[in-house]
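Every protein chain except one is present and positioned as in the full complex.
Labels run A and B following the written order; every chain starts at residue 1.
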Amino acid sequence: MKRFFAQCYIWLLLVVLYAPIVFIAIFSFTESKVLGNWTGFSTKLYTNLFTGDMQGSGALVSAIENTILIALVAATVATILGTVAAIGIHNMRGKGKQAINFLNNIPILNPDIITGVSLFLLFVFLHISQGYATVILAHITLCTPYVVLNVLPKLTQMNPNIYEAALDLGATPYQALRKVLMPLLKPGMISGFILAFTMSLDDFAITFFTRGTVGLDTLSTYIYTDARKGGLTPELRPLITLMFVGVLVLLIVINIRAMRNAKNNAR
Amino acid sequence: MSRFSKRSTWALPYVIFLVLFVALPLIIIILYAFQDSSGNFSLGNFAKFVTDADAIGTFALSLEVAIENTLICILLGYPAAWILANKKLNRSAVTVVLFILPMWINALMRTLATAELFHMLGIQLGKGTLIVGMVYDYLPFMIYPIYNILSKMDKSYVEAASDLGATPWQVFWKVQVPLSMPGIISGVMMVFMPTVSTFAISEFLTNNKIKLFGTIIQENINSSMWNYGAALSLVMLIIIGITSLLQDNKKEVNGVV
Partner (left out) sequence: MRMENKDYIIELNNISKSFGDKVILNDVSIKVKKGEFVTILGPSGCGKTTLLRLLAGFGEADSGEIRINGNDYTHVPPHLRPVNTVFQRYALFPHLDVYENIAFGLKLQKVPGNEIDKIVRKVLKMVSMNDYEDRDVESLSGGQQQRVAIARAIANQPKVLLLDEPLAALDLKMRKDMQIELKEMHKKLGITFIYVTHDQEEALTLSDTIIVMNEGKIQQIGTPTDIYNEPQNSFVADFIGESNILNGTMVKDKLVEFVGHEFECIDEGFGENAPVDVVVRPEDIYIVRNLESAQFTAKVKSCTFKGVHYEMFVDTDKGYELMIQDYNAFAPEQEVGLIIRPADIQVMHKERTCNTFEGEMVDETHVKFMDETFECLPQADAKAGEKVTVQVDFSKVDLIDHIEDGTLEGDVHFIIYKGDHYHLTILTDEGYHIWVDTTDIWDKGDLVGINIAPADIKIVKNNE
């Protein structure tokens, strides 16, 4: 009985949590301009989204392109910068290490609005005109700490003699780095990259403050302006639905692979 | 060893980056906060904030909403995390993923969807919808860290406590809750911090009727009131600082106990 109530509670929470997304997904299959007004089944919004046949379509498409491009560049740079930094930090001692760890935590702990405002004021202060470059810089600032935090544990978990063992067996320092250190850090770098990529995709406040006045929009800022103009562009509904399905499929694939690995290891 | 330890210089590029894009911007916030618009040292921005009933009211409301949201998230999230942690391993993992999944969807989109749902159900947008919507957005952030701690907790603590004569209720309050404190604290950090600083989300959920502190900062910055905006940002930074100090202290207390 207790079990049953517990089960019900969990499912109730999930239903409530998913209600808005399901609601959007349902109404992505109708043409109505207003949400909640069912005017018959249609896939027109989907075709519109893909053909770009809608009002202000150019803006939405370029916002999607910007979002992906910025996330890719920021996550890539953050992964390289963060991995090199993690190797350095791992080999530091004492006060210097503490200071870097403290600074590294600031962009994680700080609310996005503070990070956004502080970078905005920095660019104003240094008279740097804002646009693509400043948004990417800001996103790198946001993302790199997550990469560092994902790579550092891989270094501390690593047997401290591993690198020396490679040298001992005749590897030059560069070979030891490439053949031993890098493969062992790879899982941390990948999870760091994925986290950095999603942080960048999801960001609104930092982009909002650092994009300047050149009319640069990412998906988040597009939705913000769009919603303030009154009402969601109908084509956003299929976009939300597709993104949700995409994430769902991705997570299912990851989970199945993880389960398979667990099984393989148990064998 | 000596060869490898030279690797410490590898941190240098990132150190420069951190100084330029993390430390310097914060210093500039402080600099702007203590200047008037013509660049002279001034406490005027803070005086303006303290005497502006509107700003103070918004500030108080933001804190209130953030605290309420955090409390509701704990009340709803702890039982959920507890149930999930006590489930059979495999099935709970799948359910936990279900809880985390919405976090991967763009927060603005989720919030818009929620607001539209309220709209369709005919619910008037206001403070009520603001809090419910925020709980929607942030509940997963509370459940996940608590679940993490609870599921890793050694079951023998519970067994030891009941062996020593504690009732299930006492086991829960005297053993499990104190031991899961770090999870609750990181949950609080992940819920309280963003709610106190949010701006777009609150606008969507109340149809611009209720302004939160983040919105005031944004409005001032956008209307080029940089010095006042910086001062307000500094006030928020101090709140964040105090909250994170709380976290550090709690950790130490837990360590001693």
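Convention: contacts are C-beta pairs under 8 Å (C-beta built on N, C-alpha and C of every residue); 3 or more make two chains touch, one makes a residue touch a chain.
The model shown is predicted, which means the values in this text are computed figures rather than measured ones.
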Full-complex contact with the absent chain, from A:Thr51, A:Asn161 or A:Thr213: A:Asn161
Listed residues A:Gln175, A:Thr225 or A:Asn255, member touching the removed chain: A:Gln175
Hidden partner chain, residues of chain A it touches: 159, 161-162, 164-173, 175-176, 179-180, 183-184, 265
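Throughout what follows, only the chains that are shown with their structure count from here on.
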Complex interface listing, chain B residues touching chain A: 1, 3-15, 17-19, 21-26, 28-29, 31-32, 76, 79-80, 83-84, 93-95, 97-99, 101-102, 104-110, 112-114, 116-117, 119-120, 136, 139-140, 189, 193-194, 196-200, 203-204, 208, 214, 217-218, 221, 226, 229-230, 233, 236-237, 240, 244
Touching residues on chain A, where the partner in the complex is chain B: 6-7, 9-10, 13-14, 16-21, 23-24, 35-36, 81-82, 84-85, 87-92, 100, 103-104, 106-107, 109-115, 117-122, 124-125, 137-138, 140-141, 144, 148, 163-164, 167, 173, 198, 201-202, 204-205, 208-209, 219-220, 223-224, 227-228, 232, 236, 240, 243-244, 247-248, 251, 255
